[in-house]
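Here the structure comes first, spelled out in C-alpha cells, and everything after it is commentary.
Here the complex is missing a single protein chain, while all its other protein chains stay put.
Showing chain A:
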Amino acid sequence: MRWAGMTEITGGSTLDPATVAVGDGGPTVEVEDLSREDFVRYAGASGDFNPVHYDEPFAREAGYPSVFAQGMFTAGVASRFVVDWVGVGVLTSFSTRFAAQVWPGDSLTVDGSVAAVDRSDDRTTVDIEFSVRSDGEGVVLTGTATSIYPTAKSPMD
C-alpha cells in the first residue's frame, strides 16, 4: 500500500484515531430538494447514461412514475459523509446496498456511527456503518466503510 509506513496520514478525517470509540456518531450530511438536473449532472460526471435516470418518457414507459437517481449518485452523497468523517486515502473499503429509489424533490440525510475499532501496535482500524434516508422513501441506502490510520510508535518501542 502506498500509505504503508506513513505516520502523518489523516486523509482529511475529522475523527481522532486515538480516542474514537464504538457508538461515536459522525457529522450529518444533508442534500436538499434534488432535481432532475442533479441526475443529469451525475450522468455527465460518471458516464452512466442509462436513460431511466433522465429521460422521463422512457422511465414512464418502463413502468416508473418518473426518472430516479442513479444508485451511484446516492452512494456518492454517502461517500461525502464518509470522507468528511473518516477521510479518503485511508479507506480500505466502501460498500453500499441500495434499498429504495431516490426521486426528484427528495431530500437526503446521511448519518452513521462507529461499529468497531481495532488498535494494534502500528495502526488503528475503524469500521463505520451509515445510512442515507430520503424524506420520501425512508432508508434508501445502507453501507459500511473501513479506514486504517497508521499510528506513530512511541520512542520506547
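Definition applied: contacts are C-beta pairs under 8 Å (C-beta built on N, C-alpha and C of every residue); 3 or more make two chains touch, one makes a residue touch a chain; residues count from 1.
Going forward, contacts and distances are computed from a predicted model.
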item	value
Chain left out of the displayed complex - its UniProt protein name, from "Na+/H+ antiporter subunit MnhG", "glycine dehydrogenase (aminomethyl-transferring)", "Acetolactate synthase" or "MaoC family dehydratase N-terminal domain-containing protein"	"MaoC family dehydratase N-terminal domain-containing protein"
Interface with the undisplayed chain - residues on chain A	1-3, 6, 8-13, 31, 38, 41-42, 44-48, 50, 52, 62-65, 70-73, 75-77, 79-80, 82-84, 87-101, 137-140, 144-145
